[in-house]
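Below is one structure. I have some questions about it.
One protein chain is absent from this view; the other protein chains keep their places.
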Amino acid sequence: MTETPAIDVENLAVRFQQRDRTIHAVNGVSFRLARGEVLGILGESGSGKTVALRSLMRLLPHNCGIAGRVVLDGEDVTAASESRLEELRGNRIAMIFQEPATALDPVFTIGQQIIETLVRHLGMPRRDARRRALEWLERVQIPSARRRLDSYPHEMSGGMRQRAMIALALSCSPTVLLADEPTTALDVTVQIQILLLLRELQRELGMAVIFVTHDVGAAVEVSDRLAVMYAGRFVETGAVRDVLRKRAHPYTEGLLAANLHGVEPGSRLMTIAGAPPNLAALPPGCSFAPRCAYALPLCGETMPAPVICGDGHVARCWRAEERIKVAA
Amino acid sequence: MADVSTILQPIILPDTSAGAEPRSYWSTVGERLVHDRITLAVGAVLLCVILLAIFAPWAATHDPLQGSVLRRLKPVGTPGFFLGTDEIGRDIWSRLVYGGRLSLICGVTPVALATLIGGTLGLVAGIGGRVVNMAIMRVVDVFYAFPSVLLAIAICGVIGAGIGNTMLSLMIVFTPPIVRVTESLTAQVKNRDFVEAARASAAPLHAIIRHQILPNVLGGMLVYATSLVGISIILSAGLSFLGLGVTPPNPEWGLMLNALRQAIFVNPIVAALPGLAIVLTSLCFNLLSDGLRSAMDIKLPS
Partner (left out) sequence: MNVPLSSDDRGGTAQPLLIVRDLKKHFPAKGSFWRLSRDKVQAVDGVSFSVAKGQTVGVVGESGCGKSTTARLLLHLIEPDAGEVIFDGEGVGAPGGIGVRDLRLQMQMVFQDSYSSLNPRATIADIIAFGPRMAKKVPSRQAHDRAGGLLEQVGLQPSLFARRYPHELSGGQRQRINIARALALEPRMLILDEAVSALDKSVEAQILNLLADLRRDLGLTYLFISHDLNVVRHVSDRVVVMYLGRIVEAGDVGAIFRRPSHPYTQALLRAMPSMDPDRRTEASPLTGDPPNPINPPSGCRFRTRCAFAEEVCARVSPALDDIAGGHQVACHMMVPGSGHSRAGTICAGHD
């Protein structure tokens, strides 16, 4: 990579300390995103994807310990002060959420919220900020944008609120956008509109985007690269088409089968046996081994090393190589 | 949506392996209460107060009604009368201990009765249709227009003084708020999916109320009722202070405060002691209520 990556994460680990146990939510996540690149993080509940995302902006409660290094646009923010973080949040790195109704402040109008962000981070005079806010609302394709500037969140429909939240997040043209399941709560016809909007804006602004979701379809629509997450680790990463086609890690295979794509209607579905991992008591070795149909004794003892399966395609599985040979 | 810490807590699969004991809601609440230091401390203090009140004849050092002009308004620390004496020479400590009985009774009984009556009305209002709900709630609203102290004074003024009338008037004062809280809780619970499922199972209404709605409403009612006990103690003391409650020579704390008013320049500490007792006991009930509410507010992964 010739230029500075938009975000560089090294060995990110997050632990929650509860009264009688420690929860290992994130266990060594590393990746690098160039500008204009979109990384889709695919995982189910308990995979640690949301915690990992929020730890990038340090939006976590105080009873957790964060280890590892996060470099945002060349600046090491791992040990940054709270005031420096406040300057960065919403400005260089922004986030959109699953529920816009709770992410937008209900007592301020959309216009007021965007204006406040612009004034605070970019030091714009209010008149200019208002004009810019209007531009953003039009850019996210909110009809009657001028009127919507003075609307409150509860006066808008779900899809419009989601667009407003995107406008708010992008108003300062951040380098990195973190998206935490932004389309999960939306109807399918609205979801595709939002996904297309995100793709378009991401291309225009040259932003790096990290898109966290459990929906494979949504991830495929927007991502350049895919990372499959399980028990706080990336078990497989690579270009979208590589991961989809080769499915080097058994969990990826199970997850894709569960998405019902290409499955014969009425047939018996392939399931992943067992239950999600207990993050307070992870087994030694591969976290997926207890549920894996391909597990060897080795898998339960030693954590698999990353196996290179192709150009930029890595999987953490002792059997990855033979799996992709079979699939090829 | 719950607060941030809930959103971020990863899903911990409960240990459903053989051997792990099932934990009911109330046993979880109990365990949380025991671990809450403030609640434990407050509970201990309250226990002392209650025990002293029950075993008053043994805890008191003198006859609370026996006075002597010779030892009026002795200060704290007088040998034999370690909390001093009042304006007629009666032992403060003994009067406080016996007064505790009256205060606790006047605190708990009206609330208990109001919970019974108000709880039933609130349940009916919550479950009944719009007409029943409106009929009950609008009457409750009328009572709400009066500040509780004034309402208590007015009722006592009409029916007269005495401990029974005090409790009756306080019961009337507390019923509307309990109706409101219960109705609100019932309406919330009624709309939950499991109640709808119970309706869909063709179960009769009384079974649904008894098994599905009531167990989920009682907790909230308990928290609220406990906080009302603290208020009830203060209100009953206030009524006695004004001469509308317990009559002299009964050793009620509010009454003692009134009687010792003139002594405030002679022996301020002794004059303040009954007030201190009122504040302490009432505060303990309030903190207990808070602790109960925190313990019951179990945030769960969803």
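When the chains are written out, they are named A and B in that same order, and each has its own residue count from 1.
Please note the rule applied: a contact is a pair of C-beta atoms (placed from the backbone, for glycine too) under 8 Å apart; a residue touches a chain by one contact, two chains touch by 3 or more.
The structure presented is a predicted model; accordingly, all values stated were derived computationally and were not measured.
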Check your understanding: Among A:A34, A:L59, A:L244 or A:L282, which one is in touch with the chain left out?
Key -> A:L244
Revision key, fill the gap. Among A:G36, A:G68, A:P276 or A:P290, contact with the omitted chain is made only by A:P276
Point to revise | Residues of subunit A in contact with the chain not shown | key: 44-45, 143, 157-160, 187-193, 195-196, 199, 214-218, 220-221, 223, 240-241, 244, 254-255, 257-263, 265-266, 268-272, 275-276
Point to revise | subunit B residues touching the omitted chain (full complex) | key: 11, 13-14, 16-18, 22-25, 192-194, 196-204, 207-208, 211-212, 215-216, 298, 300, 302
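Throughout what follows, only the chains that are shown with their structure count from here on.
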Revision key, fill the gap. CA centroids of subunit A and subunit B: separation to the nearest Å works out as 49
